[in-house]
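Missing here: one protein chain of the complex. Every other protein chain is in place.
Presenting subunit A:
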Amino acid sequence: MTAVGASPALTPAPPAAPAPDAGAATRSGLRFQDVTVAYHGTTVLDGFTLEVAPGEVVALLGPSGSGKTTALRTAAGFTTPLRGRVHIGGRDVTDLPPYRRGIGMVVQQYALFPHLRVEQNVAFGLKAHRTPRAEIPGRVARALEMTGMGGYARRYPRELSGGQQQRVAIARALAIRPDVLLLDEPLSALDAQLRSGMLAELARLHRELPHVSILYVTHDQLEALTLADRIAVMKDARLVDCDTPRRLYRRPGDTFTAAFVGQANLLPVAVEWHDGSVSLAGAALRGAPAAGLAPGDEAVLCIRPHLVRLGAVGGRNALAGTVADIQWRGAGHRLLVDLDTGPRLTADLGELRVPPLPGERVTLCFDPEDAVVLPAAGEDGADG
């Protein structure tokens, strides 16, 4: 197993800092340029710059209050930025009202019109866009077929389940053939089983509509990891990291991203040398080094629980400790170990034939290339 995420050419990577010249916007699906939004003096989105290429899915991932929904509402035109510009399809739409932006949007509670039948809901946008009358039934039928709701055209929204309403909301958004689709936590109102089904559906829909740029707001890391070409991580109104899911998972830029995208053990260490050598209370460890760390700096070593192994292999990166707790989780065991050097380490192991008991001494180890050395918390490497 090697670090696949090390390859930077997995997706059409956008320019790190979009050039301000006019040509930069022409290929853009959706582009935020230094967008700042404030309500009553409180900044809810701060200098947000992000580009979603045509056909790309970008997930905005962050805890509640991190500004991700504000970013989406700014793209839709429901929130006016204090500063910065929003471009859709190369056109500056910052000063345009929502109805002139030509975007498709699906919100958390679907917002289907309760007084209209499913087919009328889907036809709503087509009528608003003055689609020729003869074309509407065909396009409504196609949009409903695409989301598997062809048989429900005559129903009212209240006669549908949550998952079905969700599909209708997506059909309604897609019927107008938008270049940009905004999804605001579209699966959060569904139960877990339905959610994983809809996740696969969304991935399929995206394959069928390769030109549509999708901005997907979620606080669920699994949705972001599954669906997105890139994940933009948000914290405290700012974009703190943006990269492919693999890179963010394998090589997070800071401790916040490490903890938010997947689970992580974060061990406080001191940097010994530029090559990623660190020490945890005197014990020498190695990981992939992060840029900008000098010997003597305080740092954090990040290792994913499922990459920790039981036993000492080759003596490198070995950590001894006492088992605090052991949990059987169906597919394997989770070990919580109080290290001799201080912190507690979580290890997700395969099913153990003879699992250790709490209080037993164990040695854990991990490969240096699986661990990342990050700047200590509080020094967010904000690249947005």
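We take it that a contact is a pair of C-beta atoms (placed from the backbone, for glycine too) under 8 Å apart; a residue touches a chain by one contact, two chains touch by 3 or more; residues count from 1.
Everything below uses one rule, namely that contacts and distances are computed from a predicted model.
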item	value
Protein name, per the UniProt record, of whichever chain is missing from view ("RNA polymerase subunit sigma", "VacJ family lipoprotein", "NAD(P) transhydrogenase subunit beta" or "Phosphonate ABC transporter permease")	"Phosphonate ABC transporter permease"
Chain not shown: contacting residue from A:98, A:162 or A:268	A:98
For subunit A, the residues touching the chain missing from this view	76-78, 97-105, 107, 109, 111, 113-115, 124-125, 128-129, 156, 172-173, 176
